[in-house]
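Here is the structure we will look at, set down as structure tokens.
Here the complex is missing a single protein chain, while all its other protein chains stay put.
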Amino acid sequence: MEPQSFVEIKEEWDIVGARQMGRNIAKEAGFGTVDQARIATAISELARNIYLYAGSGTISYEILEKMGRKGLIITATDSGPGIPDLSLVMEDGYTTSGGLGAGLPGVKRLSDEFDLRSEEGKGTTVQCIKWVR
Amino acid sequence: MDGKLKEIVLENSDVIVQKWLEEINSDKEKSNIKSIPDELFETTNREFVNVIFRSIKNNMEPASVENFAEKVINLGWPLSYITDGLQVFRRVMVNYIVNQPAEQRDIADFTEVMKSVDDWLDPIIRQLVDEYTGSWEQTVSMQKVALQELSAPIIPLVDNITAMPLVGTIDTERAKLIMENLLDGVINHNSQVVLIDITGVPIVDTMVAHHIIKAAEAVRLVGATCILVGIRPEIAQTIVNLGIDLSKFPTQSTMEKGFRRALELTDRKIVEFDRKDENVENLIHSIKGE
Partner (left out) sequence: MRIPILKLNNYLLISIQTEIDDNTAIQFQEDLLNKIHQNGSSGVVIDLTSVEIIDSFIAKVLGDVISMSDLMGAKVVLTGIQPAVALTLIDLGIHLQDVPTAMDLEQGLVKLYQELGE
């Protein structure tokens, strides 16, 4: 596997493709079944956000080795409208699409490290890291 | 130059050793190893100084240093015994060399003397410290494994009923492991009811309660029921005082009550046979009647 790979999100079916790829990479990296599911689910949420709110974007995967630990970095990038209020989207139950409002706070709980950056009119980048236990 | 210095040191080793032993013995009172019997302390000191000299003579002797380290580690002596000992040794030796008449030692430069002495002693101290940390790391990793093994056994009681006793402090890392074990165990044993016993959990704070609630909800999602048992009075108090809502989960004070409830949930109950001593009483009664 290449150190970094990515999937473009353009249509709905790409969500499934992105999470399947994430699961495979996680499996290869040595994650357990539960963490594989956590990673795949987080990717699914991120990819759906791209599809719903920005129309298109990418999900990229990178294996990270630091201080004897191995991790997987998932980065979701889009150049969509951006998020006006970052603290609001991190609240459980907040939704603009009629969903459960579990997306971003859920992704944060599924990951070990989480970073959200957004600029209105320019786009959004979400990065999360999961460490192999 | 180095050779000349080494010669001086080796030829006069008796004097240096004597000085070192004196200093070490006077230091003993201050350090935290004063409870060690004098005899053992002296023989170990002799061995220590022998190892140092052998190492200087042969330009490092890792095997004997390792042997010595192992011995001191097994004795349970602190690392400071070794670092202090070498520090004193350095001082004594430098003192001795510098106090030699100038023509004998060939060099006057104090820094060069220091450099030679450092070159002799640094590898020894490095190796000894490595041996010590190595043994600590091993202990830590062994304890980690032991803790994981201790984590969460899942025990089948009767068909479709299992129990999981939790013992010790629960942190996030352990909680995740416990939850995964719990769910796999529930599936593998096909349990409809699982009893989680928290008698052995010393403190239930919001974090621990949160993990227990998550576990119970996950158990429900896979299609089983969770009963929380072993809630001590002080735990009940903290749970309510912290405002944690456990009302959605069946709870019981003891494992026994929990087990009876689990039987009820799986449409069973405990049936007691007629007691033997009742029969005996009847027998006695009938004899009396005659």
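Note that the chains take the letters A and B in the order they are written out, and that residue 1 is the start of every chain.
As a convention for this text, a residue touches a chain if its C-beta (ideal position, glycine included) is under 8 Å from a C-beta of that chain, and two chains touch if they have at least 3 such contacts.
Quick caveat, the model's predicted, so the values are computed rather than measured.
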item	value
Option touching the unshown chain, where B:Lys4, B:Lys57, B:Arg126 or B:Arg220 are the choices	B:Arg220
Sole contact to the chain not displayed, among B:Val65, B:Met179, B:Ile227 or B:Ala262	B:Met179
Hidden partner interface residues of chain A, rising order	12-13, 15-16, 19-20, 23, 33-34, 36-38, 40-41, 44-45, 48, 92, 99-100, 102-103, 105-106, 109-110
Absent-chain interface as seen on chain B, which is shown	179-180, 183-184, 186-187, 190, 192, 214, 217-224, 248
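Quick note on the criterion: only the chains that are shown with their structure count from here on.
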item	value
Computed distance of Cα centres, chain B from chain A, in Å	38
